[in-house]
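Input: a single structure, listed below in structure tokens.
Each chain you see keeps its place in the complex, though not every chain is here.
We just call them A, B and C in the order they show up, numbering each chain from 1.
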Amino acid sequence: MLSFRNDYSEGAHPSVLHALEAINLEQMPGYGLDRCCQEAADAIRSLCAAPEADIHFLVGGTQVNKTAIAAFLRPYEAAVAAESGHICVHETGAVEQDGHKVLTVPAADGKLTPSLLQGVLDSHSGEHMVLPRLVYLSNTTELGTVYSREELSAISDFCQKNGLLLYCDGARLGAAMAAGDTTFADYASLCDAFTIGGTKNGLLFGEALVIVRPALRTHFRHCMKQQGAILAKGWLLGVQFSAILQNDLYLELARHAKAQADKIRAAFQELGIPCLVDSPSNQIFPVLPLEKAAAFQASCACEVQQKVGDDGLCVRLVTSWATKDSDINALVKLLRAL
Amino acid sequence: MLSFRNDYSEGAHPSVLHALEAINLEQMPGYGLDRCCQEAADAIRSLCAAPEADIHFLVGGTQVNKTAIAAFLRPYEAAVAAESGHICVHETGAVEQDGHKVLTVPAADGKLTPSLLQGVLDSHSGEHMVLPRLVYLSNTTELGTVYSREELSAISDFCQKNGLLLYCDGARLGAAMAAGDTTFADYASLCDAFTIGGTKNGLLFGEALVIVRPALRTHFRHCMKQQGAILAKGWLLGVQFSAILQNDLYLELARHAKAQADKIRAAFQELGIPCLVDSPSNQIFPVLPLEKAAAFQASCACEVQQKVGDDGLCVRLVTSWATKDSDINALVKLLRAL
Amino acid sequence: MLSFRNDYSEGAHPSVLHALEAINLEQMPGYGLDRCCQEAADAIRSLCAAPEADIHFLVGGTQVNKTAIAAFLRPYEAAVAAESGHICVHETGAVEQDGHKVLTVPAADGKLTPSLLQGVLDSHSGEHMVLPRLVYLSNTTELGTVYSREELSAISDFCQKNGLLLYCDGARLGAAMAAGDTTFADYASLCDAFTIGGTKNGLLFGEALVIVRPALRTHFRHCMKQQGAILAKGWLLGVQFSAILQNDLYLELARHAKAQADKIRAAFQELGIPCLVDSPSNQIFPVLPLEKAAAFQASCACEVQQKVGDDGLCVRLVTSWATKDSDINALVKLLRAL
């Protein structure tokens, strides 16, 4: 059966796996204090043009969001996110578990704007309310939409003017860069901290956290350990990131996923099947006629997003670095047959 | 200057103060393990026709909400509340500070319904999302609206069918009973736990928590102590509640506040000034013409609720057990002059 | 029956109660933003010779310890306390509930020393361990012992040299000043924050928190509200503190308690009954012969501290501002009869 369920359905890109094999029996110091992590961190600092940034390697996306936000906020401070934000919906209240409210704003396309943020600030004042302090956004968003450099800049400016921290969840940062106009260096110059997702772009696992703002760096490893987020064999993360960041491989894989998604989008357009949201990245949200949906799902594994009206079902299709041309062809054939 | 700022602007009703004076130098055991608290608890159990209920006395409203919700929920469980709910807006994230998400639903009149709750259940499933578990409502609501017995029953039924706990914040329970058709016994039969507010109805301070459901009673005093919510001289709470619950005084004071509010409502109606929401209780939300608002506020202290359109300002006026006829007359006169 | 159970067995000193009565029906703004709290805060700043200090009024001791420590520490930072410290033993893990470890050191007399603190620092390093950050001490201690100005100064110096915050729990600060050589101003000059206990020295309830260090002051009221620790009718605290701090009444009451305790100590000495610890303040810990203990307890209510060897029972006797000469005489008579 076909599957476009997500972009983390396979193990690692072969070059990542080879790097792990090559180092397997070499003795290493634990907890990320090894030369592989050092090298990967240097590579990231260089790509980001952020020679002073602190780089930490964590295993998973919820873990890194939770650890960073808990470390960055004081008890009464809140995060602000789009209603569809990953921390609001799909992390089982991980941020709240560490004591912080997440303030949400509706955003049909999953994207924050200065104007939406201003609304949050306007409605919060005084000690009987939480203090909005950290803006959480994800690029790409959970709806596959993408912030442009200009949009990010506008939010970054707004945050600076209003004493807000800007944190970008880059679980799909590769997808965002492949589908938009941002670069690693843009994130480093516009955000206070952001992540570079590995799990969804060719690694077995791993998210790199880049902390740009000096005040947020203090004792971050204490916070990681307290959250159970320091990997004992930390070099596994450094090795993987070094492998994927070499020779532009990270972006190459992301561009492949984007190109495969573009073919699917073209097929839906040709067939006149609309999408819930106009997403240019590796996530596509077609709204299938309800009477065709079951047949489609029987042949192609994917997530159901939501019902649309009385007779539409929106599903999510995701491509990845591992999506083969044969998968695309089979999908297009399936769609035409329906 | 006139003040209709809130219903906790004065100290205690004289009979409450007298009771405190009478017992002032008597030696008592600490932490609420005294005969006064025992007597007050018995009085509440009797009023509520709930002979098995556990009764605890706490100092304040945020404290009792926070302590109860933290005690009742497991880590991944969430509270559900109307967007205007006190725990969502005006408690500085106290529930989140203890680790729990508060799921909110928009409700123009501040009232939950089974249908709104069903929407929350429909959109939450699986371990990547919090589990909606406790329904928080307040009666009266933060908008002065009142749940009827029938409405409460419908919510209670819904909760029972769906494995949800029902918690009623009764900071203004007197106001709700004075303006609606519910009784103490209704809350005990329909809720798993609820509070009887003292601060806003004649006490110096104090909220009584009634825990009806047996499974929620276990070790609750441990939870109170851990939250810093056991008053050393606990009898101060028992004495006050005993005084206010005698001779129907609690309801009598609430009815006074309601009657005074009715006079204000009549004045607004007569003058053709609309209200933001149709509230029958001791909170009134008139929408003043913007050009008159400043003059009004210069003569009458009150909270600003929100702007309404381009030329309206909604303010909140609150009456209490202590509102004098002369205050009402002065207010009506002021309104007419404007 | 006689009772020396504790120093919070009665209501308020008459002058405190009168102050509350006098203001009872005056309308006041809520949450401590009233002139009474302002006046009391000014009085404290003046007594402490700390014109810049922030003063907050909270209801109870566990509440103020918990709120302050949660506000002052980052997530990975720990408090350090003597094993007998109130936060370690008798607050049901309130500090831990907010996420912070309490590191303990054994101290037979309940008192910390620079040398004991050095031991904690020596055994903590690196990100796999919590970071000792706040030194918690209580004066008087839970064993009735008292830090002298010199001892406090030594600890204060140690803290400054080692980047530690010094927090003094002054639930019995009056007792400490009555039995030792410290003054209000000493605490303000030696501690980063400390409390002035009202509950155990003549108030119905109330602890004043004095925050001296500027960096600890930020948004403290947000932290209070989040902990459910802002009293709605906040002026009740200001009024009481103003009353007790006038005309040296606070110290006068504490000296009375100390004088009464001295008489009890003399009686034990005369009878050859030893004490568990040599406490000069209003708490006395006689070790009764086991065969006499039951008879004693049958006539005099008190807390049992611990067994001592095979045939001793240590109990705790506490005097207060309300302890009458007749109580002392009856106790001495009882002891002689045994």
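FYI, a residue touches a chain if its C-beta (ideal position, glycine included) is under 8 Å from a C-beta of that chain, and two chains touch if they have at least 3 such contacts.
Please read all numbers here as calculations on a predicted model, not as lab measurements.
Here 3 of the identical protein chains are placed; the entire complex in the file holds 4 of them.
Basically, only the chains that are shown with their structure count from here on.
Set against the C-alpha centre of subunit B, every other chain centre is closer than that of A. Shared residue numbers account for over half of those found at the interface formed by subunit B and subunit C, and the copies are therefore classed as meeting with the same residues.
The rotation relating subunit A to subunit C, fitted on Cα atoms, amounts to 180°, rounded to the nearest 5.
In whole angstrom, the spacing between the mean C-alpha positions of subunit A and subunit B is 42. Taking each chain's centre as the mean of its C-alpha atoms, subunit A lies 50 Å from subunit C. Measuring from the averaged C-alpha position of subunit B to that of subunit C gives a distance of 33 Å.
Counting only residues that touch two or more partner chains, subunit C has 98, 222, 225-226, 230. On subunit A, the positions that touch subunit C within their shared complex are 70-71, 74-76, 98-99, 127-128, 130-131, 219, 221-226, 230. Considering their complex, residues 3, 5-6, 8-12, 14, 17, 20-21, 23-30, 59-67, 91-94, 97-98, 199-200, 204-205, 222, 225-233, 236, 322 of subunit C touch subunit B. Those residues of subunit A that touch subunit B in the complex are listed here as 75-76, 78, 89-93, 96-102, 127-130.
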